[in-house]
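Every protein chain but one is kept in place in this view of the complex.
The letters A, B and C name the chains in turn, as written, and every chain counts its residues from 1.
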């Protein structure tokens, strides 16, 4: 069995294998080449290199990109990273002129650029996935507009709510997530080239042209900061941690709701698995995995924060560790959002059982108390009266509807016949302010939500 | 010695002591009373309670606030939290009518409100403290405009930079911090009252009036979300973690720079302590503590993320844990910013030693390579030549200035007399693009930075 | 409202207030005085100070301890920490001879000592609390020996288990916790005095005498390590994190089991609270809080790990941050263990509903498959057959007992009359290997568990 463990990296114990980043930064080839093409154009426009040289370099880079995309490029660990792999290949292809591409550029501003290009794209895909998740929530909500279920606090049934209202709570969370990634974009959308190793470069570069060419909103304001700043990575990971937290809450509810005990929903088979030993079970594996994956996303946030702690300016090799956790977070978050969207979209709701649960357990007690308050009882007093009433009803094994008016009146003379008009539906209707669960409020909220996602196109 | 440990909470082992939050949420008394006053006004405006009742309630609340501020209020653990402590006292003062204050409100939306009011204030103070820190950086930079020092990568001297340029890197970090807390404010600035326990309230409340009265920009859009959302707390803590990370980098540099080995700065005595056994030492305690306190701020972020993971909607008692880490972060961040600002403002720079270091160790090698590039050598080739040149100089124990022209030429015939014009100052001047360390660029950057902080007033 | 936030530390913005640890390290007074008494004894035994001097010092220290315990000691922030507060008071009391106490000792080895004495005590109390928790589990298990419930995987009912068996799983977790804290003790139980500031001391001290006097198992082997090592703090916090994780799992189950939907247990009122607006609810607040407090304990672990990262040897002021998270963990863990023990001990089990659930939902499918295997069907084949059988039964709305033998046989001819002997109880009995849920195995496991806790006395 002793072949299992050392079978990975440990074969090559050299420092080179230890420091190489090519196994994970090869993913950035597209960003690296795009950045180099823009840089070559700029160098030529500014007369730093000749036009012909730039053309050679650009053609070389384009053909390298094709090699990579066709799977014909052989990555070499001894060349350490994606930048050197591409650079070395460029020398193979076009000879010494390749050496001019590195003019007025350092690895430090180059890696910052590549990661920022990647981050911008990751953010845009994340926002798209969030909107897809929002759409799934709205689809389910609109398809089940009349479904009422118990709202819970402390996992105890508390008050009836519309399922659509419950789902809209997640819509709001996702909306904040969208905004948060939007903010993150502002700090990613800054062009660092021209910062050199740390102090700027000694050539008449045109940084604004580079920004424009590469689609950046701004150029960085300080070269030392530009090569040592990874705030945008941390912000992405912090935003992802919050999003995963939100998903973990929905995942937890999905697990609960699809249990035999709750029985509120049934998951589509595509999002469950059977047990290897218990053929009748439908395990909510996707929900569980999303909930579990919250851990790795939190962990990667902790990782990058730790790595960046107390690093002196400017670039330190520690910062090579900015990538794997970031990539893993992207690779976790996007599929999690898609999986949850799919799971939500295909969810079957057990409307009958939900309504039954919404009416059970004296869930309408608050409404009875409100009834007394509206007849003039101070809130706290109404609370005490209803507390005793519920105690009595429990003892007698009766529901609110089963109590006689004289039983009601023995607790408070203000009770009248209209107490029997308090129902799950009257309870819902009564919560009729913006943000409340009254059907007409939820209707308006659904419309507004739909407008928000429509505005995002797609 | 066995008295040391149990002397704290453990005396009262009852569940009540375990669940009470009054030891820490008493801090929220001002927010709680302000919220209750606004709520009473609204209830009366809407005819839910009588005008007289509202007046009584408000007067009672004002006098309770005075009692607390005069230290005459006795907080009672058995009343669990600040809300019940104030409510119980209101009953003492004005009798049964106190019970009407709780109409159309639940503890759940009340605690959300209080924490949001607190968060808004904490954010505003944090931004103020960040601007103060920025001012201190600018003061030091402007007072030392001509100071040149080695810029480091990998803690190896790399290229000369202006100290002011280095300090402006921290200005940029702080600027992003300001923006980040500004974003955080957007998600805190939402008024939750009217959400009740979770479903909304069954009274004709005016939520917009409440928002206006309490200075909120918006009302919450979904009652379930409103009572179960703590994103703003997490965002504050994530933003604080990034800010502390930035401070830890400056703290690290301060510790390094004030060591005997670096000797670049001298800290004011107010920010150092002597050793108990070595009288001559000046320990950079404040910088070390700030660096160390990064840990607790990271930890509190992890704490709240963990607490919120996988909680079903809506309110769960776990969420009581939203406060202590948040408060501790505020209590850590604000004094850290102030301490660092004070430390920076009183820093003495050893300009001579800094300049000496900036010129040592072949730090100008990049400039020599750039010299060759400008004479037509491809970048990578220039790099190789200078590498050999440095190797030779090291062997000979000579500086660049001490090498003869023929020695230079033995490595590359392009070297001419003007190679001796490459100096620390020429190196600085050459990095003359936006964001570079050239004196005139730094001058402009300082002006822009000063404008930014001036625009924030104060 | 602007009085709420700055009302804390921010009044005094001086660096002294920032660096002072007396607000939290005063808790260590007992350890500090005990350490000083032992040190004074040793100094006198070794002839480093006179016997008379030692006597004076010790008497002074004893009377200071009395002052503190009577609440008559006034702690002064400007004296920064507990050590200086006590030292200054000793000067007041006995004059210049107080200055001799610090001979052959530094603040660095002194703080290490105090924290180690505290840690040893905290560990011993934690182990005691864990054993108390184990006892509560056993009490509940023994009082409900016959209760059968569904065992869950993926929160789906899987197979019947005895409640006692389920509770013993937590006993095992707690047992590992006990062992883990025991290991932690080994690294705490090392006497650091004599290490001086970092290099050792220049006096003929007797370190072994100090160890013996203070009840330590060993003396530290390297002075630099002794003053810069906080592994024992991290180990305590890591062990606490695991224990809280265990408690959070039980807390989660308690919340689930006490929901209306599960209805398996009823919590004692001492461990629940009512809702402010819904009088009939019994919220499992204690369980929720314990689950929520898992966050702060994880956070403190991350905090101390972050603080210690990349600190050069030996002592750095960052390490002052070793205390608050540690103390908070102790103050969280001990009451959490006690609260959970109390909650468990007073839990009422709804045996009938549990048994009903254990028999529902084709939970016996595995047993049916095992039945076929024992009659010669390969496992995977038996699995397929039972899967189809369950599908059929679901369609027909029949339980296993309600299927006719011919219905059984239509899926597999090996079924015979004895298939009806498969019941919840037969299922339990069949799992009759060590560690299984068969009643006689659980009986033995309970005995063994009881012996383990009895062996720990108390």
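Here is the rule we go by: a contact is a pair of C-beta atoms (placed from the backbone, for glycine too) under 8 Å apart; a residue touches a chain by one contact, two chains touch by 3 or more.
Remember, it's a predicted structure, so these values are computed and weren't measured experimentally.
Chemist: In the full assembly, spell out which visible chains the left-out chain is touching.
Modeler: A, B, C
Chemist: Out of B:85, B:283, B:320 or B:441, point to the residue that touches the absent chain in the complete complex.
Modeler: Answer from the full complex: B:283 touches the omitted chain.
Chemist: Would you mind spotting which of C:145, C:348, C:380 or C:447 touches the chain that isn't drawn?
Modeler: Of the listed residues, the one touching the omitted chain is C:380.
Chemist: Among B:306, B:320, B:336 or B:377, choose the residue that contacts the chain missing from this document, as touch is defined above.
Modeler: Per the contact definition at the top, the residue touching the missing chain is B:306.
Chemist: For the chain left off this view, which of A:321, A:381 or A:443 is in contact with it?
Modeler: Of the candidates A:321, A:381 or A:443, A:321 is in touch with the missing chain.
Chemist: Which one touches the absent chain: A:212, A:273 or A:356?
Modeler: The missing chain is touched by A:273.
Chemist: Counting contacts across the full complex, list the positions on chain B that touch the omitted chain.
Modeler: Residues of chain B in touch with the missing chain: 153-159, 255-256, 259-262, 274-285, 288, 302, 305-306, 309-310, 357, 360-363, 365-366, 369, 383-384, 386-387, 390, 394.
Chemist: Taking the full complex into account, what residues of chain C touch the chain not shown?
Modeler: 96-103, 108, 151-155, 158-161, 165-166, 168-169, 171-173, 176, 179-180, 183, 186-187, 194-205, 207, 219-229, 231, 234-235, 238, 241-242, 245, 248-249, 251-253, 256, 291, 294, 298, 301-302, 305-306, 308-317, 366-367, 370, 373, 378-381, 427-428, 430-438, 441, 445, 448
Chemist: If the missing chain were put back, which residues of chain A would it touch?
Modeler: Within chain A, the residues that touch the unshown chain are 1-10, 13-15, 17-19, 27-31, 34, 69, 102, 106-107, 117-118, 121-122, 125, 196-197, 270-271, 273, 275-278, 283-286, 288-289, 291-296, 298-308, 316-321, 324-325, 330-331, 334-336, 338-339, 342-343.
The working rule: only the chains that are shown with their structure count from here on.
Chemist: Quick check: how many Å separate the C-alpha centres of chain A and chain C?
Modeler: Taking the mean C-alpha position of each chain, the two centres sit 33 Å apart.
Chemist: Could you work out how far the Cα centre of chain A sits from that of chain B, in whole Å?
Modeler: 24
Chemist: Hey, what residues on chain A touch two or more of the other chains?
Modeler: Residues 153-155, 158-159, 256, 302, 305-306, 309-310, 366.
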